[in-house]
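Here you go, one structure.
Omission of a single protein chain aside, the complex is shown with its protein chains in their original locations.
Let's look at chain A:
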Amino acid sequence: MTFVSPMIFVGVALLVGFLTSLNNDTTRKIAILDDTSIYAPLFEDSERTEYIILENNNLQVAIDASKTADYYGLIHISENKNQLGEVTLYSDDSPSLGFINEIEDKISKKATEDRLVARGINLETIKESKITTDLKLQSYTGVQTSKANGWIKMAFGGGAGYLLMMFIIIYGNMVMRSVIEEKTNRIIEIIISSIKPIYLMIGKITGTSLAGITQFIIWVILGGILFTVASTFLGPEAVQSPGNEMAMSQLENMDKMQLIINDIMQLPLLKLVICFFIYFIGGYFLYAAIYTAIGAAVDNETDTQQFMLPVILPLILSIYVGFFSVMDNPHGTVAVIFSYIPLTSPIVMLMRIPFGEIAYWEIGLSMLLLYVSIFGVAWFAAKIYRVGILMYGKKVNWKELYKWLKY
């Protein structure tokens, strides 16, 4: 699974891309009934759309004809004394926003031009006088950024935070299951007659975290390679989800691409990667210690439910704080406080890093708090673990766990 799962991920993305392109291959036939005869020529056949101009028909006949011919739709442009009346699209499907905009744009542009000409205004003059403004974004120090900068930061920060949460949950559960397995197998008694429970616990957590890091590295490398290969073969639009078509078409401009790449390069990438590993190890150890204690306290996996809430809650909370408070203001009180609390700091701080200049002392303090609290939590977890692994057939609740701390 170590190697296969990233391939499955990319494979599914490719499949979706392929299916979407298949879906778009069928040409849409659209009938046009133009009472004015002015606008119909505007509709030129494109790769995916074919226009059929119906002439000398009344509306009802045209609708019936379109329906029988199974056209996607019928555009009716009604006449009102040589002026543009109403434009109606008859279709059983819900047309996309892009398609609607396209029709509206075409007709209103032509109508506007015609009216300007009718009032004696030279269209060339207007064209020549037109000026477009393109707002450039630049920091005080003169670094240029693209308009998509915010999105890029969110993608990187959010991606890192989300990944961290997934890894903590997946590998934390793995540790917990292995503790339960050893306990229900009863091999635990043999093992801890050879080594101290605390070493077994630390070894288990360390081993699993290394497995997690290995998996992560494999994902990144393999996923990176496969994505590059995939995008070269199928072109960027095949890998993109169809919803991004609009955004992509705006970004097709090479300069803008260049700016985006610049944006990515200007992110504190190295800092982000290093922090990811430090926070991953710290956050993972913290949560894994709790997972181990839970595993030791119960006899089987079903009994873990009652203890899962305090594990899942801070993780979910950090994701929410990250996506709402941090995106809104990376230096806001909520964002700052949560990036110091050990249970939430790994995710929240990771999400803060791409957004704003976080002082090194802030990151340092947050890491220090995290790593110090690991010792505290591990100490409690070890106490519960030591008692729990030898305790069978007892329904454990919070009160019972508290008692174990005193054994």
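We adopt the following convention: contacts are C-beta pairs under 8 Å (C-beta built on N, C-alpha and C of every residue); 3 or more make two chains touch, one makes a residue touch a chain; residues count from 1.
In this section, contacts and distances are computed from a predicted model.
> Name the absent chain as its UniProt record does, using one of the following: "ABC transporter ATP-binding protein", "Outer membrane lipoprotein carrier protein LolA", "Twin transmembrane helix small protein" or "Response regulator".
"ABC transporter ATP-binding protein"
> So which of A:53, A:143 or A:190 would be touching the chain we can't see?
Within the whole complex, the residue contacting the unshown chain is A:190.
> For the chain left off this view, which of A:67, A:331 or A:403 is in contact with it?
Checking the options A:67, A:331 or A:403, the one contacting the hidden chain is A:403.
> So one chain is hidden, and I want to know which residue out of A:53, A:100, A:166 or A:390 touches that hidden chain in the complete assembly.
In the complete complex, the chain left out is touched by residue A:390.
> If the missing chain were put back, which residues of chain A would it touch?
Contact residues on chain A toward the absent chain are 181-182, 185-196, 390, 403, 406-407.
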